[in-house]
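Omission of a single protein chain aside, the complex is shown with its protein chains in their original locations.
Chain naming follows the written order as A and B, and within any one chain the residues start at number 1.
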Amino acid sequence: MSSLVLDALVALPALGALLAAAVPASGHRLVWFSLGLSTVVLGLSIGAWVAVVDSGPGFHFESDASWIEPIGVRWTLGLDSLSAPLVVVTALLSWCCLVSLVRRAPDCGGSRQLAALVLLIEAGSIGTFVALDLIVFFVFFELVLIPMWFVIADWGDSHDAEGRRRAATRFLVVTVVGSALVLVAFLLLRSETGSFDLTVVADRVRRIDHGRQVAIAALLLVGFGAKVPVWPLHFWLPDAHSKAPTVGSVLLAGVLLKLGTYGLLRFWYDVVPAGALEVAPYLGGLGVVGIVYGALACLAQPDLKRMVAYSSIGHMGFVALAISTMTPQGLLAANFANVAHGAITGLLFFLVGGLKDRLGGTTFDTIGRGLYGRAPRLAALFAVAAMASLGLPGLAGFWGEMLTMLAAFSPNPALPQTTYLVLMALAGLGVVLTTGYFVVAVRRICQGVGPGDSLSDVASDEWLAWAPLVLVTVGLGVAPMAMLWSADGGASLVSAVLSR
Amino acid sequence: MPILYPLVVSSLLFATGTYVVMARRHAVLVLMGVELMLNAVNLNLVTFDAYWHDSLDSGQVLALFTIAIAAAEIGLGLAIVLLVFRSRSSINVDELRELADRDEAPTA
Partner (left out) sequence: MTALLVVALPLLGAAVALVGGHRRRLVAPAAACVSCGAAWVCSLLVAAAHLGDAAPAVVGPYVIGTGGIPLQASLYVDQLSASMLLLATTVAVLVQIYSVAYLRGDPRYPSYAALVSIFTASMALVVVADDLFVLLVGWEAMGACSYFLISHHWELEEARAGAVKAFVMTRLGDVGLLFGIFVAGDAAGSYRITDVVQAASSGGIGRTQATAATLLLLCGIVGKSAQFPLHSWLPDAMPGPTPISALIHAATMVAAGVYLLARLLPLFMLSATTMTVLAVIAAVTMLGGALMALAADDLKRVLAWSTVSQLAYMFAALSIGGYSAGVLHLLSHGAFKALLFLAAGSVIHAVGSQRLDSMGGLRSSMPVTFATMTVGFAALAGLPPFVGFFSKDAVLGVAGEAAFHGDAQARAWLVLVVGLVVEVLTAAYATRAWLMMFFGRRRSDVARAEPHESPWFMSGPLLVLAILSTLGGVAVVRPGFLGVAPEPFHAATALVSLLAVAVGVAFSASEWWRLDGHDPSRRLGPLRPALAAELGYDRALMSAVLSPVRVAMRTVVASESDVVEPYARGVGTGASWANRFLRWLHNGDLQRYVTAIVFGAVAVAVVVGIVQ
C-alpha cells in the first residue's frame, strides 16, 4: 500500500522553507505562514503516530518510488513505532520554536530566514526518521547539518562572532566525520548484500561474514556516536549549545541528538544485531562514563546553558546504555528516554533562553539569585523542568532512566552480565549526582535573595511555546503507557530480529 | 633477436635521460633529457609490440602518439625557455623557484 502521508511530512516543511526563503513578503507574515505549515505537519504526524499504534508492528504508510535507479537507490519511506514518536517530537519542537519566533525576532533580525532554516531542519529530521533506504537516510542525515550550521553561525551568541563560527564549524566537522564513517558502513552493507533497501539488507545480513558485521557495527557506533554524542566524542556539544540561539539549542538537543540514537537503534537492532552484540559493551561503558562525567562537569559549570548542555551528555549516556543492552526492553527504554529528553531538555533550553532574553546572559552571576521572587512562574517552571530532568518519578525523565537501568539489570544473554550490573550501579550513582547539580542550580538561581529587580514573568507567547513541552513531560510521567504501548510493537519486531 | 637487447638500450637511454634531468641546470638540456626518456619509452613500446605480435599494433600506434605529443611538448617547452630567458636572462633551473608556495616574495 502506497501512501503519501510520509512524503507530505517531508515535503511540506521543505517546500515551506523554500517559500519562506524565496518569496519577497514581509518577514513577519512568513513566520506566521511557517507556523501554520508546521501546525499541519504536527497534526499529520500525531495522526500518523496514532495510526501506527493502532496497526501494530511493522512499517506503515510505506511509500516507494524510483529515484536513482542505476545504483539501486529507491525513495522508500515507512513509519513504525520506533520512528513515529520521534517524528512527533520533531514536529512538536519545531512548532514550539516557530511559536517562539513569532513575537520575538532574533537580535540580528532575519526571523524569516531563521524560520525557513527551522523548517528545513524539521524536513531533514523527519526524512531521516522515515527513510527506509540507506542512501535516502544518509542524504537527510546530512541535510540537517547545513541549516544547523547557519543557525549557529549566523544567529548565535551576538557577543562572540568568532566563537560561534568556531563552535558551528566544530559541530559540522565532527558530525560530518562521523557520517563519513556511517557512509562507509552503508557502502559495506551494500557491497555485501547488494541492496540499499533497509528491509532487504536486514534480510540478507546473515549471509555476511561475522567479522564484517562487527566492523559495520563498530563503524556505525563511531559514526552515530559522534552525533549522539557518546563520550569522548562529545566535545563539540557544549560549545555548540552555548553559542547557539535558543531555537538552535532546542532543536540541537531535542532533535539532532536523536538522529544519532535513532540511527544506532535502527541499524544495530534491525540490521546488524549479531555484530552489534560484540561492540555493545563498549557503548554501554562509554554511555555510563558519559553519565558520570556529564554530571561532574555540570557540578562545576559557571554557566547555566553549558550546564544544561552537559546534562544532555548525561542523558544521552542513559540512552546509550539502554541501546547497548540489546534487548527489547533496552529499545523501549532508549526510545522513551529519547522522547522524554527531547521534551525536557527542549523546555530547559527554552527557559534558559527566556532568562537570556531578560538578563542578557546565562552565567549564574548574570542571572543572579532569587528568581522565585523576581519571576515566580518562570522560576517554578525551571524547578519543574529540573525535577523532570533529574528523573523524578511522576515526570517523564524517570521512566526512561528507570527502564534503562532495568534493561541493564537483565541485558541480552550474550552480553557480560556482571559488567552490566556494574554499569547499572554506576548509572545509579549518576542519578544521585544529577540530582545534586540540579538542586544546586535551583538553589543558586531560584532561591536566595536576588538583586531586587523585577523581571517580566512568563509572557503569553512563551506559555504557548512552552506549555506543550510541560504537558508532554507531565503526561508521559503520569501515563508512561502512552509511549510504552506504542513502542511495544516495535519491541516485538526487534525481539524477532534479535532471536533469529 | 632476443628481447633483452632493445630493453637494455632503452634502459640506458632512460637512465641517461633521468640523469640529465636531475643533474643539469640548463633548461634546454633538461628538456633534452626529457626527450631521451620519452624515446626510451617509445623504444620499449615498439619492442613489446613486435614481441607480442599485437594484432592491432597498439604499441606502434602509441609510439607515434608519443612522438606527436613530444613534438608539441618540446615546442611549448622551448617557447617557455625563450620567454624565461628574455625576462631574466638566465635559464638556470635552480634559480627558477617561482612555483614554490611562499608567503614572502620570491628570492630570485
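Definition applied: contacts are C-beta pairs under 8 Å (C-beta built on N, C-alpha and C of every residue); 3 or more make two chains touch, one makes a residue touch a chain.
Please read all numbers here as calculations on a predicted model, not as lab measurements.
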Which of A:A116, A:A244, A:A280 or A:A383 contacts the chain that the document leaves out: A:A383
Among B:L7, B:V21, B:A50 or B:I74, residue touching the chain not depicted: B:V21
Residue numbers in chain A that touch the chain omitted from display: 170, 173, 232, 234-236, 293, 296-297, 299-300, 327-333, 370, 372-373, 380, 383, 387, 392-394, 398, 402-403, 405-407, 409-410, 424-425, 428-429, 431-433, 435-436, 439-440, 443, 446-449, 480-481, 484-485, 488, 491, 495
Chain not shown, touching residues in chain B: 18, 21-23, 25, 30, 93-94, 96-102, 106
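Please note the rule applied: only the chains that are shown with their structure count from here on.
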Computed distance of Cα centres, chain B from chain A, in Å: 61
